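Below: one structure, written as structure tokens.
Omission of a single protein chain aside, the complex is shown with its protein chains in their original locations.
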Amino acid sequence: MTAIQPPAPAAQERIERLDRIWAERPGFTGWLTTTDHKRIGLMYVAASLVFFALGGAEALIMRTQLAGPGRHVVGPSTYDQLLTMHGITMIFLFVIPLSIGGFGNYLVPLMIGSRDMAFPRMNALSFWLFLGSGILLYASLLLHEAPNAGWFNYVPLASRRFDPGPNIDFYTLALILNGVSSTAAAANFLVTIAKLRAPGMSLNRIPLFCFAILATSFSLVFALPALTADLVFLELDRKLGFHFFDAARGGDPLLWQDLFWIFGHPEVYIIVLPAFGIATSIIPTFTRRKMAAFPLVALAELLVAFIGFGVWVHHMFATGLPQTTLIFFAAASLIIVIPSGIQIFAWCMTLVDGTPEFKTPLLFIVGFIIFFVFGGLSGITLAAVPFDQQVTDTYYVVAHFHYVIWGAAVFPVLGGLYYWFPKVTGRMYHERLGQATFWLIFAGTNITFFPMHISGMLGMPRRVWTYPARMGWGPENLASTIGAFILASGLVLLAANLVVSRFRGAPASADPFGGGTLEWSTSSPPPAYNFAVIPVVTSAYPCWDADDRAADARRLAAGQLVLEHGHETTTTTPVDGHLDDVLAMPAESIWPVTLAAVCTVGLALVISSHYVTALVSVAVAAAVLAAWHAVEPRSAA
Amino acid sequence: MVTLARTPRLVSGLQWYALLGPPLSWTVQLVLGYYTTQAACGAAASRLGVEVHTWNAVLTVAALAVAAGGWASAAALHAATGGGDVDDPLGRIRFLSTAGLAIGIIFVTLILFTGAGVLALPECRR
Partner (left out) sequence: MSILAGHRARPNGWYGMVVLIAAEGALFGTFIGTYVYLSFHAPAWPPDGIAAPSATAPLVLSLVLVASTVPMALAVRAGRRDGVAAAIGWVALAFVVQAVYLGFQIHLYVDDLARFKPQTDAYGSIYFALLGLHHVHVAAGLLLDLWLFLRLPRGFTPYRRTALSAIALYWYFVAVAGLAVTATILSATW
């Protein structure tokens, strides 16, 4: 553990200057105009947890409806909206914003030794656009006109002919807005990780969590355009009578599926990769050992993202495509197991070879490994075309993806909430309660999702609002419902632990767990400028290099790389991390939230068919962009 | 191997080829191969006259050559860094060449898997 030394008097004066330069305006307005990546990260966490609760409520209502045969807790049209909103909420409004917007935003600049992200105002814009997309979607639910054709929204069901109301228009336009938010975030991470690293942080010294965010960002940039194209084509078909998906006039409904899954499969890796990054951060800390096969783990994260672009037709194995088409994607779906397996072996080796301390964060990671193996195994079975054609569109698939999305993507996130809680709040969570909630959530997850493999193989289709008693699916469904409520109670306890600890927890030091990455070298919570002096690193675990951190303290006293005369951070060369420049960073701005509001209102106008006013909002948006760029970050002389 | 130390451009070229060559060659095999099956088995088949097996035999061989070359580059760099023939003060080249070795093996396997599959199946059976 490297405790932070109290600063020498010369250093104290520099720190006070930094405090003044990086201070933001207080109160509610401060949150609206903030460009501090930590505050933006916290807003993402708060908003995505609210959406998590909404998505969870939708799940519990559905599980109540399905607890026994022939029930009528909700009717079919409401059920369709619930299941669609559950999928959209959990993917687009909960797990991705929390992992990337929440964890990514808060941690990446800290882990690479920077004072902020490369584009602080665009960072804020990403958050407000995401919030706008969530508001649009939930407005549709309040109007009882929520999207209702499943989260992947197949045509012809989603076409104007079969779904004439505004439900699907909410879907397309809210997701376009959400996509712009995510693309902007991805661009920010790519440039930040390329340029803003601490001096000495060459490619081989980048923390594994940042490699995960790098892989996720590459995926977002190349996957989202496929969804955008699909959504644009659908709106053109629906609003203006185009024929992209209309077989009678030269179109093809399979085109929707192709474009959707070219996006959709990378999307599920986008969901899970940050979780891999969290796991690879937690394991070394609690085993006091560097990650085994570090270069291969870093590579595996990027490979999973890359190969993930070549498997999309495995969602279409039962659509009647030629076998020679399917085989490309079956091959890739099997090979993608290799980089996943490399990571699993590396995690297990590190655990076995180190001295593990099973505190709450590590417990969630162990749970994650178990779920990832189970979910991966059911995934391998689905990669085999003949088997897939038997169980496609049944609860077997629902079981598979909940094991990987819930078990493998969310467990590390829950562990991460505990792990970084002391850093963010300056207080410790309650350890014993944390361990108890882990077991409750672990048990609840298995009881909810394991029986779905069975009901799926017994033939229960997905997305049905009820089922007849004679099918014999009752016992498995009842078990799943009971499991869901156990799971929910675990989550409520988790929330209670964190909320109460926020106010009553024991004070936490800068580095309560002995972590190796740079976020543990600064105070808990970090100051607005993250580091009083820009660190210089010589390894991938800089916080375990006491000599380097002592050298940082000497440079702070001497005033080197403190940058206390402006709102500044350093940039380095992309590959080898040589110090390159000192950069003035933009400070608070009202324009990001304004632009997001204009965009959201503009799309609401399109949904309600006020096209002329919507066009006016485009002009307003352009004016806001011009005002935004009129404020240039000023370097100190 | 000693000559590698004197040519940073060659080192850089080998490094990026090892990292990007195999994945990009698989991508070309996949995208073009996918389109050949659409062309040969869709409504425009007679107009387009595309033969799935011929095209994919060529694609597989070409992709394999590029990917195998990538693996060889990674192996050369890995050996050079191990023997101290390349200037690598930060360990970055060793790191990337290790990654390149794994990339080469994985993509050669994938390209072979894919090619064997397409060539073994009848052209347009659904």
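A few notes on this one:
Note that the chains take the letters A and B in the order they are written out, and that residue 1 is the start of every chain.
Everything below uses one rule, namely that a residue touches a chain if its C-beta (ideal position, glycine included) is under 8 Å from a C-beta of that chain, and two chains touch if they have at least 3 such contacts.
Computed from a predicted structure; not experimentally measured.
The hidden chain makes contact, of the residues A:Gly150, A:Pro225, A:Gly472 or A:Pro525, with A:Pro225. Annotation: of A:Ala67, A:Val95, A:Leu259 or A:Ala587, A:Leu259 touches the absent chain (contact as defined above). Interface note for the absent chain: among A:Val50, A:Ala194, A:Cys348 or A:Ala528, the touching residue is A:Ala194.
Of the residues in chain B, those that touch the hidden partner chain are 35, 38-39, 42-44, 47-48. Remark: the residues of chain A touching the chain excluded from display are 118-119, 183, 186-187, 190-191, 194-196, 199, 221-222, 224-226, 228-229, 232-233, 236-237, 240-244, 246, 249-252, 255, 258-259, 262, 555, 560-561, 571-574, 578-583, 622, 626, 629-630, 632-633, 635.
Here, only the chains that are shown with their structure count from here on.
With centres set at the average Cα position, the gap from chain A to chain B is 31 Å.
Those residues of chain B that touch chain A in the shared complex are 23, 26-27, 30, 33-34, 37-38, 41, 52, 90-92, 94-96, 98-99, 102-103, 106, 109-110, 113-114, 117-118, 121-126. Chain A makes touch with chain B in their complex at residues 202-205, 295-296, 298-299, 303, 306-307, 309-310, 313, 320-325, 327-328, 330-332, 334-335, 338-339, 342, 575-577.
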